[in-house]
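With one protein chain held back, the other chains of the complex are shown just where they sit.
Then we have subunit A:
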């Protein structure tokens, strides 16, 4: 284990545990205010938690016992932890090269060696040609590339990334994401993100944090294809229905519903199971579909929400993406009960607890 963290912040009711293996990239996903940025700032040494313990490559970063005991707090510059924020925060008075050379210089490297190292990292992020520029003369994407080079040039034991692509233009984010994927490949890193694409492309493991607790974790596919929480389902763009298995039906308490499931579905009788399905696979109709293979439920259509080239038809149980043409036909049906139906192969049914899902199916 390269990195381990136990963290407790009473004021914000945060109680987290996190491990990062050597060379592993862990993505932390969670709603706003879940304590993700607090987590990164604590690891970097910019925020002090109430209690907790953190260790990186055998070095204690902090040890703050909850009870009596010796409190230890290593200052940020002695931690070997680099923090890359949403904004690049390049030092405006230094050239690009000197920005990247800042870390090696601070570690005591002579100027020429530090610059060599900086040039190597600039080449790594495809920004060598920008060496002589000032940060004010860079575009957002260029500046963020250089911020990545600067963070890595200080040779951190752990790299922290706080939504590194969130402030970038959609047209440049993909290129920066590809570059991150390349440089993070053999680097221990923790990345906080809102973007499920970041999790799929950059992370070896995904940790879902809600209300200051880890609620789910696993590989991106495990966590996002078979979500265990409404938040994860929302990120992955899936309908998530959780209920109890009774025979060959999934019984949902709120809103009350019974959904027929395949007899061969995972999950024992009386156990909590989840059903996940893409809204695009769900169809809506006024009459009950004739095809018996489809799973159909009757639910009240709450509203029709235009989303660019399709319209999302929402009920309390399921959402369906329909074409604008079909949506126009449903317009007068808002407020009344309709049939939402799922084709046989589209739904994924699995036990809700993560431990039982970790075995690949």
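Criterion: a contact is a pair of C-beta atoms (placed from the backbone, for glycine too) under 8 Å apart; a residue touches a chain by one contact, two chains touch by 3 or more; residues count from 1.
In this text, contacts and distances are computed from a predicted model.
Participant: One chain is missing here; what is its name in UniProt, given the choices "Fe-S cluster assembly protein SufD", "Molybdenum transport system permease", "Glycosyltransferase family 4 protein" or "Aldehyde oxidase and xanthine dehydrogenase, a/b hammerhead domain"?
Facilitator: The correct option from "Fe-S cluster assembly protein SufD", "Molybdenum transport system permease", "Glycosyltransferase family 4 protein" or "Aldehyde oxidase and xanthine dehydrogenase, a/b hammerhead domain" is "Molybdenum transport system permease", the UniProt name of the unshown chain.
Participant: From the list A:102, A:121, A:231 or A:340, which touches the chain that is not on show?
Facilitator: A:102
Participant: Among A:25, A:82, A:242 or A:295, which residue is in contact with the omitted chain in the full complex?
Facilitator: Only one listed residue reaches the unshown chain, and that is A:82.
Participant: In the full complex, which of A:44, A:276 or A:320 touches the chain missing from this view?
Facilitator: Within the whole complex, the residue contacting the unshown chain is A:44.
Participant: For a quick check of understanding: of A:154, A:188, A:315 or A:352, which residue touches the chain that isn't displayed?
Facilitator: Only one listed residue reaches the unshown chain, and that is A:154.
Participant: Just the residue numbers, please: which parts of subunit A touch the chain that's not shown?
Facilitator: Its contact residues with the unshown chain are 44-46, 75-83, 85, 89, 91-93, 102-103, 106-107, 135-136, 150-151, 154.
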